[in-house]
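So, chain A:
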Amino acid sequence: MAVKFLAKDNLVPWLAELAETHRTIVPKREGEAVVFRPFAKEEAPELSARPTESPKSAIFPQCDTLMSFRYTKDEEDPGKVLLDLREMKDESPAVVVGCRSCDAAGFNTFDRVYMTDKITDQNYRARRENTLFVTIICEKPATTCFCNWVGGSPTDTSGADVRMTPLEDGWVLESITEKGEPLLSSTLLKDGDDRAGDAEKIRQQAKERMPEAPDLSEAPGKVLALFENNDFWEAESAKCISCGACTYLCPTCYCFNITDESSGMEGVRLRTWDNCMSHQFTMEASGHNPRPTKAHRLKNRVGHKFSYYPNIHDGNISCVGCGRCIKSCPVSVDIRSIVLHAIAAPAETEK
Partner candidate 1 sequence: MSNLDTLKAKIKERLPDLDMVVGWEQGFDPLRATPLFMRTEEDVDRLIWNPLCVHNLATYLPGLKGRKVGVVVKGCDSRSIIELLQEKLINRDDIVVFSMPCEGVVSVRKIQNRIGSLDYVESVEADTGTVKVTVDGSSQSFGFPDVAASKCGRCQYHTALLSDEFVGEPNNEKAEDDYSDVTSFEARPQEERLAFWMTEMQRCIQCYACRNACPLCVCRDHCVAQSRDPHWMTQENSTQNKWFFQVIHAMHLAGRCTECGECERACPVGIPLLLLKRKLNKEIEELFDYKAGTLIDSTPPLQAFKVEEDNINERGW
Partner candidate 2 sequence: MSSSLTFAYYPGCSGQGTSIEYDKSTRAVCKALGIELVDIPDWSCCGSSPAHTVDHILSAALSARNILQAEDMDVQGIITPCPSCLTNLKVASHRMRDEQFKEKVDDLLNEPCRNDLPIMSVLQVIYEKLGPKALAAKVTNPLKGLKLAPYYGCIMNRPPEVMDFDDCENPVAMDHLMEAVGAEVMPFPLKVECCGASFGVARNDVVTKLSGKLLDVAADCGAAAMVTACPLCQMNLDMRQDQINRANKSSHKMAVFYYTQLIGKALGLSDASLMLDKLCVDPGHLFREIETARTADAV
């Protein structure tokens, strides 16, 4: 494991170096939001404010072209149409610098679904295996933060290849994975062993600053137990306006939709983020919709994250506690309180 020190002034040059070999993605302030964008020359990333969106699209773009296609006509019989397909896979090396621990950890939720022993999503894997994460620790929790409720921490390394700890005059960079080590080979980085102690102190402080987490071990069972309790979900979802802000900002929401868009003789197959808060999400071709109301839909979102997913993935909750869904919800729906209400709800009497 390498420990290096990056002086404040060397940040931009270091990123510029990285950008020569990697698609380098950094948080950037745009208008009133902080979003992930390719590193642009001479432009310092926004590392202090928490990014508005998660870095999800670095590996799982909002709109991903899975393939392009082209019709050609049989010369003998123009009524016959031939189809040429071209798969689109992005295997270019990439690095995300400056996302939070929780954001990087979000991809672990994806991995359990998209890269299993049985099935692998090739497009996902292509990017996942070629993308590195340099995370930055959170010195102080926001009012919406709850990573420690769901097994994370402000200094968590479970999704990181390199971890950055901010000091007064720069950052301490530690490689967490082997793949992360080459990122620290730059001559712009100094040996960081002498600063490791300071960094550790800051990390310790950060962890201590987290308020105590409630015990969610009962959550999977309790949430599932409420499956039939419509009144509960109706009350909890009353203020939800069924938009997709929570799912689209979430680092762990991995649902998608596939559509073909074509024009003339050519077209593309697109994979776009989908949103279980939307009416169309479960709309069936017959016109039947198994989740007709927002109560059904919010139940799914909370249920999936805190019950259905952990039930089939070794108890791993599919939430990293980044708090974006709370902070950016137009009506401040608070997933924490829903889970706590579920845990506190009296057991359903047998029907």
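FYI, a residue touches a chain if its C-beta (ideal position, glycine included) is under 8 Å from a C-beta of that chain, and two chains touch if they have at least 3 such contacts; residues count from 1.
How were these picked? Simply put, all candidates are chains of the complex that A comes from, given by their letters.
The structure displayed is predicted, hence computed values, not measured ones.
Put simply, of 1 or 2, the chain that touches chain A in this complex is 1.
In the complex of the two chains, the chain A residues touching candidate 1 come out as 30-33, 35, 48-50, 52-53, 62-63, 140, 142-145, 235, 238-239, 241-245, 247-249, 257, 259, 261, 270, 272-273, 275, 278-280, 326-328, 330-334, 336-337.
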